[in-house]
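A quick write-up on the structure given underneath.
Here the complex is missing a single protein chain, while all its other protein chains stay put.
Here the chain labels run A, B and C in written order, and each chain numbers its own residues starting at 1.
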Amino acid sequence: MQDKLIARAKELLAEGKVQKVVGWKKGLFEDDITPAVFTTAEELDKDFVFNKYCKANLSKYLVKITREIEVAKSTTRMNNTMAKQRDPNAEDKPIPQAVVLVFLKPSDTYSFTQLLKENRITRGDVYAIGVPCQDTLDGGDVCENCKNKKPVSCDELIGIEADIEPVESARMAEVAKLEAMTADERDAFWKNEFSRCLRCNACRDICPACTCEKCVFDNNKLYTSQKVAETNFEESLFHIIRAWHVAGRCTDCGECSRVCPQHIPLYLLNRKFIKDINEIYGEYQAGSDMETKPAMLTFNAEGDPETTIVYDRSHDKEAE
Amino acid sequence: METKESFIPYVGKIIDIKQETPDVKTFSVVGLDGKKLFEHIPGQCAMLIVPGVGESMISITSSPTLETHMEFSIKKCGCVTEWLHNAEVGQQICLRGPIGNGFPVDTKLKGKDILVIAGGIGIAPVHSVVNYMMDHRSDYGKIQVIYGSRSMADLVRLEEMKNVWMKQPNCSIDLTIDRAEDGWDGHVGFVPPYVTELNPDPSMTVIMCGPPILIHLSLDALKKLGFKDEQVFTTMEMRMKCGIGKCGRCNIGDKFVCKDGPVFSFDQLGELPPEY
Amino acid sequence: MIMSENKNWTPKIVAFCCNWCSYAGADLAGNNRLEYPGNVKIIRIPCSCRLNPLFILRAFQRGADGVILCGCHPGDCHYSTGNYFARRRMTLLFSMLDFLGIEKGRTRVEWCSAAEGVRFAGIMNDFVKQITELGECKKLEDVRCKTN
Partner (left out) sequence: MLSIAADKIDSLFELIGSKQPLYLPVDNNSGKADFKKWEKGVKLSSALKTVRSAKDFFFPKTEHMVSYKVCGKEIEVEDPRKDVEDFVIFGVRACDAKGFECIDNVYMHMNPQDSYYTNRREHGTVITLACNEPVKECFCSTYGIDASLAKASGDVSSWCADGTFYFAANTDKGKKFLEAAASVLKDADDKAVEATKKSISEKIEKLPFAHLDISKLGKVTPEQMNKIFDKDNKTKIWEKASEACLGCGTCTYVCPTCMCFDVRDFATGTDKGIRQVRCWDSCMYNDFTQMAAENPRHTQKERSRQRFMHKLVYYPMAHEGLFSCVGCGRCLESCPVNMNIVKVIKMIQEAGEL
């Protein structure tokens, strides 16, 4: 598979269809793979790798890369206009066109689509190739509870069928297990998990849904800007708000819990929101298409239940 | 080895506020007992702390020879400075200091002819050293000050320059503003070309402070006139938190701006990584 | 029922009220000399959908024991749709707080119009009673903000 991808990438480079390739780069060992940008066939031959450790979701890098491309274009346009103002006969400089090739696993394509939908990526600057993951990734919670979805928004697929039968997924089982606990048990569970949090921001920085120019937790004028949580309130605050900010836009790619150095099951928070949205407002998968609106950006005047539904639904035995 | 722990600040009181220019105010600060809080060397800084707002490294504008209080000329540009600009006389603030090395007034500058180049609020740190030299007039040779600002209104402490500095023996003050203005009969133009125009004697020792662009261009101008790197001193600015070389924020190469600086000569800066 | 260990404890309630309906409702309650407990602190917001979840958490951090959001009745929003969004947001936020083990009933959303002064006082009385029963909020407190 790796050879196929390299061959195709080289082909596209040689044809001039793409100028950059975003892929995975060999590390010191088999399992420490770094996302990287390749520009030549030699680099691809030397360092490109595709194996079961290529877990990183590359879609977020496209935000920065396509922005650079667009900035270069608009700068040239602006310079051309200014040159015209100085000298009406000035010749236009060509607008620099660049396309970046990216390899996306099915699950990554949802993040990619979601970013496209939010206008964070310029579609025309990207050539997306869908690559398989089922056999290449080994385990981790994300794979066990795979949404098993077919890739979306790709220009081309390699080694992967466009129609994959969705399978029954047990990904909400863990959320349901927690919901079945008493409030005090849940409180203890999360306090214990959050107590390990370092506030390294890795979960936020890798999250394809977290693309704010300035995060609320970096705003030094707000009380939220604490660098390191001093009390357990601040620990919960960060995680509640982060999950809430991506609610409805989170595609459940699982990157947050994958990169957490303390292995906090952050995916549970996101899945809780997904589960609620699915149950209360109807099935919704973020990033599955370009049209539907995320649950938090729309409403149903007649059909939406009142907030008390939360307490009616809760399985908390204690209160009964 | 043991020095006073520097994290516990002094409490000071603002006893006077003077509006220097539209966005610069000078604050006079004393301790709660009415005396000056601490002694310092010209060029050193103090950390001004406004609880709940933040803290900021500000150079001490007054000379150590001013025995009654300390002065800080502060331009409004961040949250701490903005808060200070809204403060009233009698407000208490916290200070840590003195921080940094200061100008080598007793070693490398002593007995020399001094050329001072400053732009805008950059006059604040050099103000201290000029006043110090004025008060120890016999220890130094000729003093020439070249000071520029955006406009007439932005020249900080113009009165003092005209009435005190210019009247000292063997001193000259050359002022310039960026754009011509009514009522201004002095030089118009940026500082670096003015330096070339004035053509100072390359045996002088230079103290420079101002925005980075002024420093870069003036340095080029000086070099063309025959000045050497080790003759030129400047003060640097970096974001600082601790002020004692611990927090790592102002680290450049093996130096900390807060502890080993803020005053550097250009040959010292040359040994640092070319970060800025 | 959990009773507070601290005998002097009285519940602290923060009520976020929409400028156009509930705040006026509170006004009406006051004008009519209707009684509701003094430990309800009202914060006026332009619309119920202005309520950032950070406000709620901030209130708990600073020692609130219950937070209530009052807005216009669905369909009556001054900005036509704000309270529909608020309803969805608060539903999900409350669900998350419940998921983290915060006792249910510490947070509430009520719709209350400018004419419903009696209802406003009733809601507040009821909410204070509910929070008094739940006791002090321990799960979302910030130890630094405690006076004792």
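By our rule, contacts are C-beta pairs under 8 Å (C-beta built on N, C-alpha and C of every residue); 3 or more make two chains touch, one makes a residue touch a chain.
Treat the numbers as computed from the prediction; the structure is a model and nothing was measured.
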item	value
Visible chains that the absent chain touches, using the contact criterion stated earlier	A, B, C
Contact residue for the chain not shown (choose from A:Gly124, A:Pro261 or A:Gly282)	A:Pro261
Chain not shown: contacting residue from A:Asn51, A:Gln226 or A:Thr292	A:Gln226
Touching residues (missing chain, whole complex) on chain B	1-9, 11, 49, 51-55, 77-79, 81, 88, 90-94, 237-239, 241-242, 244-249, 251, 253-254, 270-271, 273-276
On chain A, residues whose C-beta touches the chain left out of the figure	25, 27-29, 32-37, 56, 61, 192, 196, 198-202, 204-206, 218, 220, 223, 225-230, 258-259, 261-264
Hidden partner chain, residues of chain C it touches	62, 144-147
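Please note the rule applied: only the chains that are shown with their structure count from here on.
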item	value
Centre-to-centre distance between chain B and chain A (centres being mean Cα positions), rounded to whole Å	49
Cα-centroid distance, chain B relative to chain C, in whole angstrom	53
Distance between the centres, which are taken as Cα means, of chain C and chain A, whole angstrom	35
Multi-partner residues of chain B (at least 2 other chains)	none
Complex contacts: residues of chain A adjacent to chain C	178-179, 183-190, 216, 222-224, 230-231, 233-234, 236-237, 240-241, 243-244, 247, 269, 272-273, 276-277, 280-281, 295-296, 299-301, 304-307, 309-311, 313-314, 316, 319
Chain A partner contacts - residues on chain C that touch it in the complex	53-54, 57-58, 60-61, 74-75, 81, 84-85, 87-105, 108-109, 139-144
